[in-house]
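Every protein chain but one is kept in place in this view of the complex.
As written, the chains take the letters A and B, and residue 1 is the first residue of each chain.
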Amino acid sequence: MSVETVVTEDDLAEMVEQVWASYLDPEGVSPLIPTADADQPTEVHSTVSITGTWHGHLVYASSMQAARKAAGAFLAMELDEVGQEDISDVLGELANIVGGNVKAMLPAGCFLSLPTVVLAPQTASYYPAAERISGLWGVWDGEPISISMWQSTKTGDNA
Amino acid sequence: MVIDDSRAMRMILKRIVAKLNFEAVEAGDGQEALDLLSTMTEVPELALIDWNMPNMNGLEFVTKVRAEPRLREMTLVMVTTESEQSQIVRALAAGAHEYVIKPFTEGAMIEKLALLGLVPTGANS
Partner (left out) sequence: MTLSQADFEFVSQLVKREAAIVLAPGKEYLVEARLIPVARQVGAASVAEFIGNLQRKPNSADQRRIVDALTTNETSWFRDREPFTALTDVVLPELVKSRGSARQLRLWSAASSSGQEAYSLAITLQEALPAGWNYEIMGSDISTEMVKRAEAAEYSQVEVNRGLPAAQLVQYFERVGAHWRIAPHLRRNVTFKHMNLVAPLPPMQPFDVIFLRNVLIYFDVATKKSVLRNVARLLRPDGWLFLGAAETTIGIDDNYERVAAGRTSAYRVRSAVPAGAVRKG
């Protein structure tokens, strides 16, 4: 079974909307607006890996400012109080939440890793033998954010 | 008691239960929570428990708590991104009283706690 038909961009968009409604924009006044701009720059990212009957990664990436704002919203802190540790923690949890929901849409028997956070552009990470299969790009209050799914190709003999 | 390896999530949960006049202690994984519980003279009324955590995950924690007579009165609520039907069934079978899927809104969390009789009537919107 190909995963493209299992987790679509619409599905990702809906999950993102729910994360925003729950934590980042509970009043519904500052949504993530899709841009479809695959080249928008990122400064930080977090990854959760999925293993088992399906192999791949879910990556959450954004600008530093968007990450700082997300941390401020989660931790109820002023933006100038937000430190690096706060940003790491919140980025990790965002990848974890979206990743867990993605996992539930994959074939049964998958496991979710703990998140890894890298305070560097997404291009700093390389996912060996994995290709991007789905993704979402948008701006939140003018700041770039992306969520993407990567599928490992080497274990793809059941496709 | 709030048990989650994410400090951000612990903060959110603490903010919500504070509105219901709960004072919360925090633990970063199941083992840390058990260690903390063993030092406490008064058992917490409620534990909000993540599933995926290092050292000891939330499901193991629930199983261990259920086997411990001293902790029998604790209400156990899983708060996790694990959202397959089969996972919810596993957690309930292990002895969790309720299950909240991440992401959740503050209102949804309070409604779940109300189901467990942990919200004074009138405090819920």
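Criterion: a residue touches a chain if its C-beta (ideal position, glycine included) is under 8 Å from a C-beta of that chain, and two chains touch if they have at least 3 such contacts.
These figures come from a predicted structure and were not determined experimentally.
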In the whole complex, of A:15, A:94, A:110 or A:145, the residue touching the missing chain would be A:15
Touching the hidden chain, out of A:88, A:101, A:122 or A:146, is A:101
Even though one chain is not shown, subunit B touches it at residues 83-85, 88-89, 91-92, 96, 98-101, 103-105, 107-109, 111-112, 114-115
Absent-chain interface residues of subunit A come out as 6, 11, 14-15, 18, 21-22, 26-31, 101, 104-105
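FYI, only the chains that are shown with their structure count from here on.
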Chain-centre distance (mean CA atoms) for subunit A and subunit B, in whole Å, is 25
Per the touch rule above, subunit B residues touching subunit A in the complex are 5-9, 11-12, 15, 52-54, 80-84, 86, 102-106
Listed in rising order, subunit A residues that touch subunit B in their complex are 18-19, 21-23, 26, 71, 74-76, 86, 89-90, 92-93, 96-97, 99-101, 103-104, 108, 112, 114
